[in-house]
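As you look at this complex, bear in mind that one protein chain is not there, while each of the others sits in place.
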Amino acid sequence: MNQPSDKLMSLKDAIERFVADRAHISIGGFTINRNPMAAVYEIIRQKKRNLHLYAHSNGQAVDELVGGGCVSRLEIAYAGSGRFAPTCIRFRKAVEQGRLQVEDYSNYQMTLRFMAGAMGVPFLPCRSGLATDIANTWGFPASLRQSDPKLPDHKLVVTENPFGTWCDTTKVVLVPAIVPDVTILHVQEADSHGLVRIEGLTFADIEQAKAARRLIVTCEKLVETGRLKQRPDANQLPPFCVDAVVHVPWGAYPTACYRHYDYDPVFLNRYKQEAAGDESYRQYLEDWIFSHKDHKAMMDSIDKDRLASITADGRTGYASGLERR
Amino acid sequence: MNQPSDKLMSLKDAIERFVADRAHISIGGFTINRNPMAAVYEIIRQKKRNLHLYAHSNGQAVDELVGGGCVSRLEIAYAGSGRFAPTCIRFRKAVEQGRLQVEDYSNYQMTLRFMAGAMGVPFLPCRSGLATDIANTWGFPASLRQSDPKLPDHKLVVTENPFGTWCDTTKVVLVPAIVPDVTILHVQEADSHGLVRIEGLTFADIEQAKAARRLIVTCEKLVETGRLKQRPDANQLPPFCVDAVVHVPWGAYPTACYRHYDYDPVFLNRYKQEAAGDESYRQYLEDWIFSHKDHKAMMDSIDKDRLASITADGRTGYASGLERR
Amino acid sequence: MPDYTLKEMMAIAAAREIKDGDIVFCGTGISMLAAMAAKHISAPDSTIFFETGAIDSLLEEVPLAVADPRVMYYTAVNGSLADAFAFMQNRRTGAHVVGIMGAAQIDPYGNLNSTVIGDYHHPRVRFSGSGGACDVASFVDRTIIFMQQQKRKFVPRLDYLTSPGWLGGDDSRTAAGLAAGGPAAVITNMAVFRFDDKTRRMYLDAVYPGIDPRQVLDQMGFEVDTDRAQTFQPPTKRELEILRTECDPQRLILG
Partner (left out) sequence: MPDYTLKEMMAIAAAREIKDGDIVFCGTGISMLAAMAAKHISAPDSTIFFETGAIDSLLEEVPLAVADPRVMYYTAVNGSLADAFAFMQNRRTGAHVVGIMGAAQIDPYGNLNSTVIGDYHHPRVRFSGSGGACDVASFVDRTIIFMQQQKRKFVPRLDYLTSPGWLGGDDSRTAAGLAAGGPAAVITNMAVFRFDDKTRRMYLDAVYPGIDPRQVLDQMGFEVDTDRAQTFQPPTKRELEILRTECDPQRLILG
């Protein structure tokens, strides 16, 4: 949390400053929508290592961070990119090869965990997962939980309802709060002080943002404070939540950014093939990420017609009629 | 909860159908803003009795329901109307005369209680109220709690953090969910299916709405479904939450309705005087509520210039420069 | 009898389970098509809703993920995950929700695995994980499950229980503290299964035209009662037309 002064910085600076090796980070978006991809690519480019990653349902960002070798522990509900990768490809390989420690929760549980962090309470209750392996089987060894002060001692706690059978409920699952060192979001609009506007579904971005010790916001458009304050009902995060504002057009590419651009089916289909083999993936990392110095250079390397084809139309907010096979 | 068919009805019908004597009801708004006053007046007019009322910070609606003799039990955080009545007047009299049972919570606790109801969990945790009389002193006798299945057995439960000291928290206050029989809101816009748009602050209206078994929405403007769906980010409640939609222009008067009208300082100042004496209050009830058959008749009785003076200007959403002494 | 693909049959079978007024929790793919078809065919007042928070989306084009921007256009409300799951956990709204889901493994009581094959700590195959599946399965009173009819998918014991069905049968589900209802139907590429009202064990309810119950059993790792099996009523011309022209004209999901 910072003062409401000017927080504009480059993405390189923001990642250098707020994302350390071994940091606990959380990323916004959902499967193929509004993933903070520019930030993800910069993290890979800066070769951050042993990150502890939190997400609910995330696809492209999780897979690239895992594939880029940045992540050693992952707490997640769902790793997939819709029809393009029902299970994230590099994630799957890493788990099957024992290179990634995973703790599984459900989507609502992860959402509640971020919400607990945002609310400043150690846990929130739900009825999800009773009698399942999500409740009964722990991914992280108990020894890890006990030795790491950044992890709660329990994956979750199943307990009796202290109010008897109030609300026809006998048992509840208490899920522990997440307090990430840093959360990274990509949003449609922000101003230099950190006032944030997200359009369309907010997923769990707001909860993830408020739960974190630090918040990096990359934005599609950098706008005047005055303009956002004319319609405060449409804004979600006040400046005092935000530490860094980075202006990154196409910052969610190849995932979608509602009202700006669609996901890129050409990229995602090709990624699926390239991620399938270790050698082709190494080549992908080199060609797409390491050989470009920043997101602008990455985007400049893409055919303009392709970007035009995924540009959102004003009526629907996505690219109507886009060929998506 | 109803099917998403047409839910339009008259206020008289909605109150007759959904508000029974002894019902547990919750009302939206906050002190002098967006109180569902038309519905409150109709409840008084229909002489509903022994209502169990839930509110967080409410002013005019609570005071009139109490003054109208409709309420026997009240769970609340704050009963006041800002500068017009730092403590609600008829409420204060009723409590001091032992005619109203009150259970005190804090605003956040009441908010969390509605949120728990909305989420379908029996309680939510917070750190508010530890070591206070809000935690230690109960308003409702334990016998009442045990005999009434509509009340939880405990006002609240203070407990150890089951996750040790996770989030630097040792103790939490668990507050029980509220599931009102009916919640009543006044909103800016709705359609006949029950799609709802609130402008400006939503207070705890959304939580109160989702917590309830039944929901009555009175709206300033009744609009086409198509129009609201053009800007879904601005809508809050889907049709499947709503049971009755009632079109009532000036439905929050004499409290404010952002972007439509301000509170009426003339009314509120006069109310303060009239509410001060039992006889003058009886006269007020007769003249203002019982002698008018509905809200339209009430509003027709008010000087047009006065209504013009509190009409919101398009720039600010309130009546700029209004004489408010 | 019109020609149809198995995918079309499955979509229509699920669509028929949706009643007017239902709130339909959709996943991606065929479950979304089923919900769209139901809304166009027999349940116009049903509400399609996604765990991402989109409620009553128009779905002018088929979304390829529940976070596809196509779910955000012309909706009643664009909310959040927190909102969406709360609607299901809330007993009043949850009672109207029908959840449509799939999985990698199913057991005789409709419990589902969408997490791993093999040992959790050293999995042979890792899948996406629960997503919202465990949540919807825990909260709502009626779920419909899509499965491929394969022996390795219909298993006597799951490798990992991701989403609770009827647990061990009888009243074990409510005893565990879960919603009273549970799995209502399993729709595969060969048949439709339901669960006994008392024991809660799966039984064969209907086989698709031309399929013998024995063929279905051959593709299962456990026995089920086939005595109640009837022949499934194939998609009507109207159902197919709506599915093809209104729901997936690009055949992105129907293939």
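Order of writing sets the labels: A, B and C. Residues in every chain begin at 1.
Convention: contacts are C-beta pairs under 8 Å (C-beta built on N, C-alpha and C of every residue); 3 or more make two chains touch, one makes a residue touch a chain.
Just so we're clear, the structure is a prediction, and the values are computed from it rather than from any experiment.
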Chains shown that the absent chain touches, full complex: A, B
Sole contact to the chain not displayed, among B:22, B:171 or B:231: B:171
Of B:33, B:183 or B:218, the residue in touch with the unshown chain: B:33
Omitted-chain contact residue, chosen from B:18, B:108, B:123 or B:267: B:108
From B:73, B:92, B:186 or B:229, residue that would touch the chain that is not displayed: B:92
Touch criterion as defined above, residue of A:141, A:232, A:277 or A:321 at the omitted chain: A:232
Touch list for chain B against the chain that is not drawn: 29-34, 56-57, 59, 76-84, 86-88, 91-92, 95-96, 98, 104-109, 111-112, 115, 126-134, 136-137, 139, 167-172, 200-204, 206-207, 256, 258, 262-263, 312, 316-318, 320-321, 324-325
Absent-chain interface as seen on chain A, which is shown: 1, 3-5, 117-121, 195, 210, 213, 228-230, 232-233, 235-241
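In this text, only the chains that are shown with their structure count from here on.
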Dominant chain pairing [most C-beta pairs in contact]: A-C
Distance between the centres, which are taken as Cα means, of chain B and chain A, whole angstrom: 38
Distance from the mean Cα position of chain C to that of chain A, given in whole angstrom: 27
Touching two or more other chains - residues of chain C: 72, 78, 89, 91, 139
Touching two or more other chains - residues of chain A: 126-127, 167, 169, 172, 200
